[in-house]
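This is the structure I want to talk about, given as structure tokens.
Apart from one protein chain that is not included, each protein chain of the complex appears where it belongs.
Note that the chains are named A, B and C in the order they appear, and that numbering of residues resets to 1 at the start of each chain.
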Amino acid sequence: MSGLIAQISTWSPTVAEFLTFSPELAWAGTLCLVMLAPLAIGRNSRTTAGLALVGLAVTAFFTVRVMGMTAADGPKTGLTPDLIGGMLIADNLSLFFKLILLIFLVGVTILWMSVSADEEEDAPEFFVLLVGSALGMALMVSTHNLLMMVVAIEFASLPSYAIVGFNKKNREAAEASLKYMIFGAISASVMLYGLSLVYGFFGTFDLAQISANVGPVLMAGGANRLLVALGLFCVFVGIAFKISAVPFHFWCPDAFQGAKTEVTTWLSVASKAAGLLLLMRIVNLFAQNAGPAAMGGVAVVIAIIAAVTCTVGNLSAYRQRSVKRMLAYSSIAHAGYMLAAAAIFVKAEFVDSFSAMSAVLAYVVVYMLMNLGAFGVVALLESKNGGDDSIGAFSGLIRRAPLLAVPMLCCLVSLVGIPPFAGFMTKWYLLNALGEANQGLYWALVVVIVFNTLISLWYYMRVVVQMFLRDDDQPAFAIPISGALLVNVCGLMLIVLMIFSNPLKSHSDQYASDLFMPTASELAKARAVDSTDDPAELGELAEPGELAAREDSRNLRGDHGG
Amino acid sequence: MDQHLISWIVFLPLIAGLVALFVPRELVKWVALLGSGATFLLSLFAISTFWGGDASGVFGDAYGTLHHVERASWITGKSFTIEYFVGLDGLSLPLFVLTTFVSLLACLASFNFDSWKINKGIKAYFFLFLMLETGMLGVFVSLDFFLFYVFWEVMLLPMYFLIGVWGGARREYAAIKFFIFTLAGSVFMLVGLVAMFFYSGNAVAEYPELATSYQTGAPLVTGTFDLIELSTNDAIQKYFSDSATTLLGLRFAPMMFIFLFIGFAIKLPCFPVHTWLPDAHVEAPTPVSMILAGVLLKMGGYGFLRLCYPIFPTGGHFWASTLAVIAVISILYGALCAMAQTDFKKLVAYSSISHMGYVLLGICVMTKTGFQGAMFQMIAHGVSSPMCFFLVGVIYDRAHHREINRFGGLWLSMPRYGSMATLGFFASLGLPGLCGFIGEVYVLLGVFEAGNSGPMFPWAYTAAICAAFGVVLTAGYVLWLIQRVYLGEVREEYKGFPEATGREMLILAPLGALCIIFGVLPKQTVFDFMNGTLNLIVDQINGVTQMALAAAGG
Amino acid sequence: MSIARMPSRADLETMGTYEIALCLGVVAPLLMFVVLAFFGHRIGKPVSGWAAVGGVLVSLGCASYVLVGWLSSPDQAALSLTHGYEWVVLNIAGADMPIEFKVKLDGLTVMMYFMVTLVSTCIFVFSIGYMAGHSDEVDGQCKFHRFFCYLSLFEFSMLGLLISSSIFFLFIFWELVGLCSYLLIGFYFDKKFASNAAMKAFITNRVGDFGFLLGLMLVFVFLKTFDLDQAAETFRAQYADGSGIFDASISILGWQVSGMGLATLMGIGLFCGAMGKSAQFPLHVWLPDAMAGPTPVSALIHAATMVAAGVYLVARIFRLLTPDAQFFIAVIGCITLTITALIAIVQVDIKKVLAYSTLSQLGYMIFGMGVGAWPAALFHLITHAFFKAMMFLGSGQVIEGCHHVQDMRRMGGLRKKMPVTCWTFFIGVLAIAGFGIPGTHYGLGGFFSKDEVLAVAYERSFNWENRFASHADDGGHGDDHAAESLDERKSRTGLMSGRVVLASGESDGAGHGSKEAGDSHAAGGSHHDDPVLAGIALQQRVIPKWMFWLPIIIAYVTPFYMMRCWWMTFMGKPRDEDVYHHAHESRLMYVPLIVLAVGTVFASYFMFRPVLGETAVIATSAPLVVAVDGAAAADAQPELLGLSHDKDRDPHRAMIGYVGFAWVVGMGLAILIYRQGLELAERIRRLPGVRFIHMCLMEKLFFDYVYDTVLVGGTKWVLAQIARAIDTYIIDGIANLLGRGTVRLAEFSGNIVDAGGVDGLVDAIAETTQGVSDVVRQPQTGRIRNYVLFGTTGAALVLAAIIAVVMS
Partner (left out) sequence: MFEIGLTHYLVVATVLFVMGIFVMITKRNAIGILIGVEMVLNGANINLVAFNRYNGLGTIDGQMVSLFVIVLAAAEAALAVAICMNFYKNLNTVDVDRADALSG
């Protein structure tokens, strides 16, 4: 008579486990801090932001600490001593993503401070929602468990709905949040329904086990397969909603346009990236455990969705008057690019999907920089011209504010994916991953992605043309130093990451490779031969297997490092 | 310094450009001149290792003998290694030096920046200009496909802004047109990049016994970006040229060939994809036109010779007839269009299309004579066309229009300038004794000979003869141009035109001198420095072709 | 061979003195060109002229040195050295093929070289006088130095053309003289007609050069060398074993050419170049217009030297000709000499008359080459160079004297004002008219050369097949029986056999490489009747009769229009007082006239003819065609003025019935008509039949008209404009159309697209994609219910897809 209750009752965490969990704890702590601080020190927005930054810094510290630890000791399987079903996983992948999130969060905060800190009176709530959704996303990428996944997604979503409509006076904001919320609620419900079906069939919420058993079912015919396919698909819908993959993207442009630009910046990268990494995790699990034979069809479907997504995103971005909306569509397109990596269900030698994951990681990093820069410029411009984000507002920007125009140029060209900007490198990593898979399907994806680059050129260049080639004598203006610093750093980083792209690549390779070290459940299977039920003993017995796992993980790093 | 010569040459302009951003406004042009001048001088050092040596010693006995090589690993992925791999051989050296030379003169030609209609942002102008030079030099020296592609794209933005910001009335249109066309080409190239890398990987996996690397002597284990490796490694060549190798259901070699070809053909440019050129030229400021015509167009031809043909010889055979047709059309069609123009600059632009047609024609038959002719044609055109464009610029500065029919008698009002103009235009007309002639004749002879060399090119005779008719048309539009602009009674409004200034003569004189020297001593000045490599490439190609035929036969 | 090795002293040391002399003679004018180009405007008016003269005098010195050395050398074959400087290396079929610059040293070169330098020296000097006035002004600016600058450049190119032994270099210099001609014709480029004429000349020549290029390609590919002698050897060898070009087959635009046809094509192609330069029909149109240049230019380039280069080229490639090619040449020459002579009759511009007569004479030369009268044609070239240059200078004298009046109807009676000009001109008229005492050997240049051409033509058209009939049965390859038959015929029609056999002797020998040509005499004695050559001769076409009769008729026309010209200019009464009043002549200008006159009278026969005859032996040893020497023994023992001929081998005796008295008739007729001024001529012109013909002739038989409208206009205004239209509207507009198409699609799907913006690809792409994007963005209605609907539908579709794929 085990089960959830039993597990919870028998939980007695050790220091190491606490340490492993410390980032989440610190994060939650920051949340509480920002929520409660106003009672003590008032609602000054800048101090609130400052507090938030401090909290985030602490979190980042712990994250790095844990990363350092886990990099040495291989992956930790999170909070539960039981080796079945890790509710939370603290492997380098998730930690790395948490770090990215934190950095991005800092960036967004700085942007917020330099744009709308002054007229904002509900700063604490704003940060509660911001940090809260961030925590939700952080959880999303570190779970194998369907239940935890649902909780995390909701945790990430609910604050997002609110924060989109945070500007209560604004009609568009209200509408945006309504759409976002309704669409989110629906997809969440559908996902839960699918979850129920999956649970009904496999009797567990642990994706590792599900993926281990799903193969035969899908290979075999009959209604079961239909049921499982339906269930898994409904789950996928929930994730696809976060990624805003076609046809679940409709909320995206409207919500992003209606929200404040900082919020748009945040959502456009963080929620999509989190969803993507979650999807990548699941895909990798299925690819490794169920194998391409069973999942080939799924690969095709995801590939098609990816292709359609980036094409639709790029095409829809045409002729948008509002640059924010245009960038929203472009974010759909980029989600499509990254989704293409998720279509790689190849087991042949597992490095394939591993490089897919690393490509996505690198892409996320650079994509964060690009969007932070681009949206940052938009936000800074809006703050000066009364919220006009129409394309005409950019005309003559090189004269009016060169410190905005130049980074904007870098970011846009990088979004197109042209050297000498990092956007090209990451696109290359993506193509490289697809090329490694080396099948017709993936070559087709290569072609689609590459030609989408061409399509996207036109609408990005429209902004460039306005900024550099046209000038209708709008007044020049000064921009806050912090904001200028932010966007220019982003622009500069894009060039730096192009020329010194090696560290980025090798790190994302390394973290991605951690995915493929045997997870707890696999160890459990490895130990099932010992046919013993005592969890305590299992703990000791775990050692040799773990060692072996670390061994080959080392070799893995060794060979790709050189 | 010495072992990093190439890197210095390539990045010196960029450094100068960065410096130029931070010096006072009136010093900018001098910094730029200093930078490009130093670059030119250094590039002359690069020749020294070729000079006077014994041909076989310099060019080696196999394709891939390089000078001033630098290679270091740049980006190391799990499954791929991108190298910073640069070097010079007979293929790149002439174009490399040409680039530094033309850039220097173009920089000099930009010295009247302040008198331009749009004279804002001189710092940005020279920065972009020098960045462009770095990009061009990089393309010519980089032997790693990825690096090549990066430099190739790096040229894009500066050119876009140089045309789009400092250009003429329709600059925006011309700039975006240039951008879209070029990017369209490089998109195809990018697909080729990925595919070639992984297929080379498959190749070495397929024939490990053949995969001996030219460089290490050890067998290759992974795919490679090394352009020399791609074209000389037996395993890769065997696998690429195998008709069973397919990508997306299409035969690999022809498909990849045409993918790369499109990219380069747009730059060249040849017939169906040439329309960006006249607009770009007409709108671009004079120095940019010089660069565009003098160097950028050559990258197309260079790409053919460096990538398309050595790596995919069978693809070359597959498409030969098509390319010949395109080439001949470009020659005749470009000449006819040039004849119809009333805009001086547009006429010269179309003449470039016509001349580049000879390059494509010479290359597509894959004979030594043809290759040498095409290459020489590029060098010659790289000297004569900047001259012509600058000649146009000189009178544009004075008359502020380019309507051919509104000129006349300029030889009387500006005798020195008129004489230089005659020289320049006769050079591009292909008059014997001037540079334009040798390339054309080599190409024609090479193509005609290809017809006799085997059953491969039955159409070569026709192609050669049609192309030969181009010389008549060329004479037609050039002479008609000279008559309308320089001859005839001098018009009232041009009576007072000042003679070409010292600066202008300083730009025209070297170009004119080279026009003559290349025409009189082609061997000592050009052929000796490149034939070795070109011949080796052709041998390489023939070897692979034989192998492929044998494989197809048996 | 190390990289970038420049020509060093080593190259120089290996050269023979004659080579050095010739090269020096070529380089000297080039130096003058450079000097004048850079410092001419400083040197100033008279001096730069004398500088140029200095340059050409050096050339003349070298030329005389070589000439004397050549004539006095016992073994001339030994003189021609074989050192070449490797210019570039072509590659054919994997093997290297160097293009060498080599000095061609044989009788023809020596003769031509001397002739050119001599004539041009006279003309340079003359030009100084001619340009002394205001004739050097272009739009009021003094271009004196520029004129001599161009002249020097021309001198360089022309001499280079003569000494280059590689047909490739021949082509290079060929183009260079074309350039100079362009520059000099357009010397008065402020005048529209001048620049037009210049352009016309260059482009017409380019058309010819197109053919030349084709020929070059064929030579390159099939003979695998550009050196004239090697090419001839290869050609002979390939014919012998039917290899190379003779078993090759190429298809041009689907037209299959092979074997002999290909060889013919090669010959014709090369000849096309000559058609351009020597202004042969149908490319003759540029020469009359070329008179727009200063008169000395017309004298030098368009009468004496450059236009003769075409004939020189044909002489050089004679060994590569096939019977068909040769026949083609003959036909072209015949047509040219006829029509141009007819046009000359009606011209009233003194220079135009000379121009057309030049054309006609060039026609004679080409015709001569065509019928195989190799020595005769070249001989005619040289004699013609002298007297025509002289006459042009005379006309220049007149024009300068009359202040640029060229219309003969306004002249008349000038003999009093400019006697020297008058009588030197008269000598020229006699010479061109073929003055000579019939039957004897006393006459002027034209008398010998033209008669000989005609004699050969007679032979080719009347005596040819029956001369070699007996060879028909045994394929023309000699055995005794054949030889006998040849022998007996020889006694009957004596004229030709001598040279044929004689020439055959050496050409046969030369053909097999033995260079014993020097002693033509002994050879002539040794080989009588050579069956091989007879066999070759047999394969040659018989010239149709009309091609013999037309030149004969023109031989009567020529004296007429020349006499008419002279009479209208110098005789009779002054028709325009004020012209007559100003007329004068200057010493500087008539000294050259006298020199040339002397040249015309004396330098003609005994000096050039024999050398040409000997040169012919090697230079014409062709495998497929024979050269016919119309004056067989004449060159055997040349004595001073002693034109002693073995009587029954005498062209004049043979031709006496045909053209013996042509000059009397023609000139007499002219005098009869123009004795009383122009009235009689006017009356004749008004005769009903004549008027139409006159009109046609005045209109130059409409060639210009047709060319300008159909060819030039066709290219410039039709083809080019079409191409331009295609470029702007189609190539650039294709994507445009795409764009529109998609826009339609978008509209069809219920969305109005604001099409607009400039034309062209960019916006077209934008439009296209915008059209598409409008379609794509249809679902984004902003209505949540639609979103949900589309979402669920999409989901259902995807699910269906999954099921489909997974089930499959």
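In this section, contacts are C-beta pairs under 8 Å (C-beta built on N, C-alpha and C of every residue); 3 or more make two chains touch, one makes a residue touch a chain.
In this text, all values refer to a predicted model and were calculated from it rather than measured experimentally.
Seen in the complete assembly, the chain not on display touches A, C.
Contact with the omitted chain, checked across A:26, A:123, A:137 or A:150, is made by A:150. Looking at A:134, A:195, A:229 or A:393, the residue that reaches the missing chain in the full complex is A:195. For the chain missing from the display, the contacting residue among A:52, A:123, A:139 or A:186 is A:186, taking the whole complex into account.
Touching the missing chain, out of A:131, A:178, A:343 or A:379, is residue A:178.
Looking at chain C, the residues touching the absent chain are 777, 780-785, 788-789, 792. Where chain A meets the chain that is not shown, the touching residues are 1-5, 147, 150-151, 154, 158, 161-162, 165, 168-172, 174-179, 181-182, 185-186, 188-190, 192-193, 195-197, 199-200, 203-205, 253-254, 257-258, 320.
Definition applied: only the chains that are shown with their structure count from here on.
Interface comparison, A-B versus B-C: the higher number of contacting C-beta pairs is recorded for B-C.
Measuring from the averaged C-alpha position of chain A to that of chain C gives a distance of 80 Å. Look at where the CA atoms of chain A average out and do the same for chain B: the two points lie 44 Å apart. For chain A, the set of residues that touch two or more other chains comprises 458. The set of chain B residues that touch two or more partner chains comprises 176, 180. Taken together, the chain C residues at the contact with chain B in this complex read 1-6, 37, 86-94, 138-139, 141, 171-176, 179, 182, 186, 189-190, 192, 195-196, 198-199, 202-203, 206-207, 209-210, 213-214, 216-218, 220-222, 248, 250-253, 715-716, 719-724, 727, 731-732, 758, 760-762, 765. By the touch criterion given at the top, residues 351, 354-355, 358, 413, 418-420, 424-425, 428-429, 431-432, 434-436, 438, 440, 443-444, 446-447, 450-451, 453-454, 457-458, 461, 465, 468-470, 501-502, 505-506, 509, 560, 562 of chain A touch chain B in their complex.
On the chain B side of its complex with chain C, the touching residues are 50-55, 58, 170, 173, 176-177, 180-181, 272, 274-276, 279, 333, 336-337, 339-341, 367-369, 372, 409, 411-412, 419, 426, 431-433, 437-438, 441-442, 444-445, 448-449, 451-453, 458, 461-462, 464-465, 468-469, 471-473, 475-476, 479-480, 483, 486-490, 521-525, 527-529, 531, 535.
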